[in-house]
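For this view, one protein chain was removed and the others were kept in their places.
So, subunit A:
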């Protein structure tokens, strides 16, 4: 989805984009939501309704829809984000796990390590409160993923807004593991299924104000490793970060590959709690 805005352009462009002037589009063809027709409306929308979810890792600025490329730090970063968001009681976290690496004991350790100022509850209460707002489901198949995303969409549409018990962060650990069996080769629907997953995730992110965190892995390119899933996936996420960890140390380095607000190439180092 190329960002082809008219007038001044604001940062993120997740919703239906305005048509160039001179072309008529039927009101019914729009996918619901408002018609954002100029840059000022967009800017207003961004500053008012979108918000940034903290990941709890110092040095990280913010995370919106993003794809993280990781080596082994991935699951830990996901778990950190999940526990931080849940601890701040910003909403529920949905974790879709493809490699059985969701570890509740690790989350318990992370939550126990939080300072009291972050979660204003005594330790015995806060662990339960935080853990009950993280929901985990294992998906091992691209069709399972479709089903889960459709169910999520339905339930979000039907649910009446009741305080902060809505899902606000969706984490898919290793979308590349789900897309790898269908990509490439003689199976022609692989690419289109990848794109329909991408569109579904963007739709969920936009219509229901979700943050979607998706992980990918690196493959060997010419020289430096590059992210998997190829050129078509490059356009899908709004923010892309590459995370690497030097062998034997706890400090991870995150490089911004693509961002809607920041310049790419920025590097941040952060310690991952073990």
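The rule is short, and it goes like this: contacts are C-beta pairs under 8 Å (C-beta built on N, C-alpha and C of every residue); 3 or more make two chains touch, one makes a residue touch a chain; residues count from 1.
As a convention for this text, contacts and distances are computed from a predicted model.
For the chain that is left out, the UniProt protein name among "Nuclear transport factor 2", "Cell cycle control protein", "DNA repair protein RAD51 homolog 3" or "Lil3 protein" is "DNA repair protein RAD51 homolog 3". Residues 71-72, 75, 92, 94, 98-109, 127-128, 131-138, 140-141, 143, 146-148, 150-152, 154-155, 158-159, 165, 167, 174, 176-178, 180-185, 187-189, 192, 196, 217-220, 225, 228, 248, 274 are the ones on subunit A that touch the missing chain.
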